[in-house]
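To start, I am sharing the structure in question, which I have written as structure tokens.
Only a single protein chain was left out; the remaining protein chains are all shown in position.
Labels run A, B and C following the written order; every chain starts at residue 1.
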Amino acid sequence: MGYAFTLGFKVRDYECDLQGIVNNSVYQNYLEHTRHEFLLSRGISFAEMTRRGIHLVVVRVEIDYKMSLVSGDEFWIGLNVARKSKVRGVFSQNIYRHRDQRLALTANVEWTALNAKGRPFQAPELESIFDDE
Amino acid sequence: MGYAFTLGFKVRDYECDLQGIVNNSVYQNYLEHTRHEFLLSRGISFAEMTRRGIHLVVVRVEIDYKMSLVSGDEFWIGLNVARKSKVRGVFSQNIYRHRDQRLALTANVEWTALNAKGRPFQAPELESIFDDE
Amino acid sequence: MGYAFTLGFKVRDYECDLQGIVNNSVYQNYLEHTRHEFLLSRGISFAEMTRRGIHLVVVRVEIDYKMSLVSGDEFWIGLNVARKSKVRGVFSQNIYRHRDQRLALTANVEWTALNAKGRPFQAPELESIFDDE
Partner (left out) sequence: MGYAFTLGFKVRDYECDLQGIVNNSVYQNYLEHTRHEFLLSRGISFAEMTRRGIHLVVVRVEIDYKMSLVSGDEFWIGLNVARKSKVRGVFSQNIYRHRDQRLALTANVEWTALNAKGRPFQAPELESIFDDE
């Protein structure tokens, strides 16, 4: 499967909970960081958009947890993006454990851009991320 | 709507990100804490089960983010639980902002219990949580 | 020992790490939340000050970890505040486990207010917090 963007990570011990595995919520951190790095790779800074009053927000996530990552695991995240409607996009993101390329997690993350009034709108600077479709 | 369990919270500033709103991943912390407090209210300690080698794990989440919570917001989470199969259960959890009872988030969290070998199984001590169904 | 402000907490499982104890960094979350609630009790909103361009920042912390908190522990934090210089204050904060009032942690947190240019200054709205001295 081809990805528009990939990013490598290593589990840090503080991300593991008392079960000794990466806590469920932490995967959303990994996924978010990958999306923001993808945007940066297209010249779009999430922090800079926020300062200008444009808020990219997640409206829905679906995450399938297939295998737990543990202390020291190296992994990578593959990302693709698709348009869902005029004002909505969907990132599909998969996490693979490095040493055996086994799929650890799949996610669909639906998002929109809010203008200064909090209304969803078609932010012009985001149009370019759909070019690969 | 009736809930088997509810729990009150207040947003803490460190849970907000550079958009000034609660970060997406943090809601999973709130949801997890509510599930664990629900289990405790039924006499089941997540930490104690973990020590005995029984791992409750989330296998899938679906979360709809409907409204952002911000610094200082008080809110509560309502929880219901249903059996999905012999070895799977589903928690449905909704978050409401306290001051206007507006729905902020809905979630379905599918989980299973893993035995010491990592295999899904029907943990006897969890059967009682389905009694309300 | 008397405190200008106290706040109660309960450990949440996601705050525990693979040692099964609250992770060192999480205590700073507890301490910060207590400081911000203290400020609120004096009519000062950290988030609102931030929006107005006044940044309260920590410049130094000293923390002694005396006893680990674990899953389910209830505890409370006592806070006092003292002036260190014209533009610096110090919060002294202690954490006590509820069930035996045993001291779990002591902290000294030195802070200053930065104006819009990032320079330390004497923020007028903060003067009132030193009234108890």
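Keep this in mind: contacts are C-beta pairs under 8 Å (C-beta built on N, C-alpha and C of every residue); 3 or more make two chains touch, one makes a residue touch a chain.
Quantities reported herein were computed from a predicted structural model and do not represent experimental measurements.
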{"item": "Where the unshown chain meets chain B, residue by residue", "value": "13-14, 16-18, 20, 23, 25, 71"}
{"item": "Touching residues (missing chain, whole complex) on chain A", "value": "12-14, 16, 20, 29, 32-33, 36, 40, 45-47, 51, 70-72"}
{"item": "Chain C, residues in touch with the chain not shown (by the definition above)", "value": "18-19, 23-26, 28-29, 32, 47, 50, 55, 57-65, 68"}
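By our rule, only the chains that are shown with their structure count from here on.
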{"item": "Copies chain A and chain B touch via same or different residues, half shared test", "value": "same"}
{"item": "Centre-of-Cα separation between chain C and chain B, whole angstrom", "value": "28"}
{"item": "Chain centre separation in whole Å, for chain C relative to chain A (CA means)", "value": "33"}
{"item": "Gap in Å, rounded to a whole number, between the CA centres of chain B and chain A", "value": "22"}
{"item": "Multi-chain contact sites of chain A, meaning residues that touch two or more partners", "value": "18, 23, 25"}
